[in-house]
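One protein chain is absent from this view; the other protein chains keep their places.
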Amino acid sequence: MEPILKVENLVKRYAKRNFVGMPQDFLALDGVSFTVSAGTTLAIVGESGSGKSTLASCIACLETPTAGNLWFEGRNLIQVAESDLRKIRPQIQLIFSDPASSLNPRWKILEILIEPLILQGRLSRKERNTHAFSLLERVGLSSDIVERPSSELSGGQRQRLAIARALTLDPKLLILDEALSALDCSVQAQIANLLLELQSSLAMTFLFITHDLTMAAHLADEIAVMSQGRIVEQGPSTKILRNPGQEATRQLLAAVPRLPHATFPATQQ
Amino acid sequence: MIRYLLSRMAHALLLVIGVSLLAFLFTTLAPGNYFDEMRLNPQIAPETLSALRAHYQLDRPLPIRYVSWVNSVLHGQMGFSFAYNSPVAPLLLVRAKNTLLLTITATLLAWAIALPLGVWSAERLGRFPDHVISWSTAILLVIPDLALALGLLVLTVRTGWFPTGGMASVDFESLSSLNKIRDLAMHMTLPVAALVLSALPLLVRHVRASVADVLHAPFLLAAEGHGIPRRTLLYRYALPAAANPLLSLFGFSIGALLSGSLLIEVVMSWPGLGPFLLEAILARDIYVVIGGVLFSTIFLATGNLLADMLLYWVDPRIRAESASR
Partner (left out) sequence: MASVLEIQDLHVSYRSREVRSRPVLSGVSFDLMAGEILGVLGESGSGKSTLAASVLRVLPPNGQVEKGAVLYEGHNLLQANPEELRQIRGGRIALIFQEPSLALHPTIRVGEQVRQVLAAHQSSPKNVLNDRAREVFTHLFPQDTDRIMRSYPHQLSGGQRQRALIAQAIACSPTVVIADEPTAALDPVTQAEILGVFRSLRESLGLAMIFITHNPALLSGFADRILVLYAGQVIEWGPAEAVLRLPQHPYTKALLESLPAISAENEKSRKNKLPVIAGNSSPSSLPRRGCSFEPRCTVRMDLCREFEPPLVKLGKLHIVSCFKYKE
């Protein structure tokens, strides 16, 4: 089957100048290639500065790569016309790590949810509201919060809202850029469960960018390891964990904090 | 760094040229000219008037007059004053000196009061002393400068503490050096007081706002947690972090050095640029007016340039940002 996403030799260079005006370019992506099958989760792990967020921006069409190809559902996003790109973009949604700064704190929750629909101009007001309420239900938020400003939500609730907003336009691919990193551990578990449930019910594809190898191993079918702008290793999760091939992978694995092997007996009385 | 400096200077130069063009355009296109007054005088023949006008090139087309004016500026003369029968530049310079004496003193004094007052108020944000400052600055802001100046004049007329106008007493030349300085100081007090009182409220409010923003920032709390003493916290940590908007404001203060005191000078009869320009405007002594505007613009542009440079020098993040462009 054709993969839903195919990244081919993606390069992203940022132009900078030092203080006398000499160019000092920064190469964020140095020829990244991988594929993702529909309905699966690919985790991209790597340390800070490995280029993960730049990759996310490029795939979400927020930035234009300097070179390379980006195939989504068989169409090359780099070469496609702007009018077509506008139709394709809503199918790729991006969720950021900071729940607070990706939502307008003064807007009410309902407004945040229906904004993408208003911009698309397709549905009537009643239809939009119905859609918004069903989305809230889907992500596990109670509908009585719709009139509240988003600043009153907790971190976990905000991420649920961000996910709900991303789902508004029925995307096929969801890119989660460190979306769980800022949350408490117990909340991470809740959101992880939500993501798993969404994937099974909506057959969505996830690109899970993180430096938390534990969560990546739990959520992803395949793991790709990034280092210094390149993918150094890619494969099924269990294979990567059992037999890390590259030094970068080994380093990451070794650094993961682990709980002592625990058994949880019945409570004492 | 050098690129930044050069680009900023280029901007400033463009600004000055643009303003000179506009000023020239507006004053020459405005109806009336210097010699209109004379037209009313029956003793002066119309031929004399046209001869005078031709002599001063008032009938030449606009672009040519602009070019010869620019030429005159580049030669340091800045056009010709009809009323004073002399090149404009030396006239402006003398008057500008007097203005600057006033405004520099007032600006320095205003900032010297506003900084500690603003910091003090920000420290006590929301409490009684802060409310006092807020209210008094609000009232001062609302009172028109004219009313302030006149109020001070009335006060001094009643009490006789200070001279009521002018820059020097009648017997100035005959005074000893020390007494000359004293005399000057006495004459300066009232206009400087008026200027300070009108500039102070805005400065205090801005200092207060910027410092208050910074006082509860995490890095300040962290520094307090490290045992940094209060004084150092305020002046070495809080103030520099709050500096950005204040530096811009300072640039603006510099920019307004020539133009901000016009009203006060007129009311208090201080022989500065203000009354001079007013006179020239009323008499349609156009080259004086254009020259005055140009002078003020140069100060404004320099002030902004200074603020940009200071910001660049003080805040390393701005340096980094402009390097990545």
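Order of writing sets the labels: A and B. Residues in every chain begin at 1.
We adopt the following convention: a residue touches a chain if its C-beta (ideal position, glycine included) is under 8 Å from a C-beta of that chain, and two chains touch if they have at least 3 such contacts.
Computed from a predicted model, the values in this text were never measured in an experiment.
Considering the full assembly, B:237 is the residue among B:237, B:250 or B:312 that touches the omitted chain. Residue positions on chain A in contact with the hidden chain: 41, 46-49, 154-156, 184-187, 189-190, 192-193, 196-197, 211-215, 217-219, 221, 237-238, 241-242, 251-252, 254-260, 262-265, 267-269, in rising order. By the touch criterion stated above, the residues of chain B touching the omitted chain are 216-219, 221-229, 232, 236-237, 240-241, 314-317, 320.
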